[in-house]
Each structure stands twice: as C-alpha cells, then as structure tokens.
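The complex appears here without one of its protein chains, the remainder shown in place.
The block that comes next holds chain A.
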Amino acid sequence: MSSGPVVPNDPSSMVPVERPAGTGAPGVPAAPAPAPGSRLVLGAPEISRALTRIAHEILERNHGGADIVLLGIPTRGLPLAVRLAERLAAVEPELVAADLVGSLDVTMYRDDLHKHPTRTIGATLLPPSGIDGRIVVLVDDVLYSGRTIRAALDAISDLGRPRAVQLAALVDRGHRELPIRPDYVGKNLPTSQSEKVRVLLTETDGEDGVFIAGRQGAETRQSAEIEESR
C-alpha cells in the first residue's frame, strides 16, 4: 500500500504521548501495519473525544434521540456507529443502544464496480424500527470523493423513506467529486490526493488510530495539520 517513497517517520510522531504504553511505535502495530512513513494524526483519545462530541451534536441538532437511526457503512463505519449509539444511550438513558444501530452495505450501489476486482458484499441489517419516517445518520470512517455516500443514498431509498438523512464521518479529507457535505465531522484533514488516509479501529484492526501516508508534496501543510491536532 505504500506507493510513495519510504520516508523516515516524523520524530514528533514517534513519541505518541497519547498512546498507552506498551503498544509500540505507530509504525509497528499488530496486523494491518500502516505503511512505513505513515504518521499518526488521530490517536485513540482523540477518536474517542471526537465521537463523544459528534454524539452530542447529533442530539442537539435533532432535539433529542427519539427518531435517530445510526447506519454504519461496513467495514469501519459500523463499529463507529456502534460507539456513537453507546454514547447517545449514555446521554439519554431512555435510548437503547442496540436498537439505534444498523449496517448499510453499499457495494451493490457503487458506480465503480467494473473498475475494481470484485468486491465482497457486506451485510445490511436495519434496526427493528426500520427507517421509514426516522432520521437516519450515515456513519463512515473517511469522507473523500463522496461516491460512497451517493451509493448509500441510493441504497437507503430502496430500503425506505427516512424523514431526513444526515452524515457523520470520523475524518473528512476533502477532494469531493459530488455535491455532498457532512453534518458531523470528527476531524477535517486536508490532504493531497497522492496521500492515503488509513483508519484503524480496535474492533476491526486491534487498535485505534488514524494514519496518513504519502508523498512529501503536501508535507508542509501536513505537519501544520499535525501540530494543530496535538
């Protein structure tokens, strides 16, 4: 996955103060190791804080959690939706976290199927209440071109007719190709298109972290971004 040249890690990111001791440097985590030269831009505490903030924003914007349904887009949108639901239920005790969450697979609605090797289809599971007349919050890890969300909107319209659809993304890296805008963002991350943003979550990858890897072209902007995130 490292198409860019291998560059030494930014020394500042080698000392990840926010990481629990013993997990090792960001370059050598467990299974899906981020490419050499990738930098940690969001650690576990920042991800947790961002999700807590998004949960409160969802409740504020919709005047409570009464009609909320969180639909996570597999693979990594789903655990994020589960975490958001837990936070919503923690704030509003009358909500049951498990009844808020669903999973929405968009593979069969994508517009780029014929440009890639065949994709594995994920599961679509709606909460028992369904989505008709509810406020659906789509949850994804990275918002990039917007094409995944376009596919998700098509998928939703085949499943029912929600009162409103909103969008939450852990990371918005820009470069939209469609007129799509998130309602809730964990972190705006200006990137160049040659860079790769990789989100790791404990549920799927054994650890939490957002990493960025790529060429040096946008380096100045990147370091500024990292400084700001600290």
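The definition used in the following text is that contacts are C-beta pairs under 8 Å (C-beta built on N, C-alpha and C of every residue); 3 or more make two chains touch, one makes a residue touch a chain; residues count from 1.
In this text, contacts and distances are computed from a predicted model.
As stated in its UniProt record, the chain not included in the shown complex is "Aspartate carbamoyltransferase", which appears among "Aspartate carbamoyltransferase", "Diaminopimelate decarboxylase", "MarR family transcriptional regulator" or "GTPase". Mapped onto chain A, the interface with the missing chain covers residues 1, 32, 73-76, 105, 107-109, 112-124, 142, 144-145, 147-148, 154, 158-159, 175, 177, 193, 195-199, 204.
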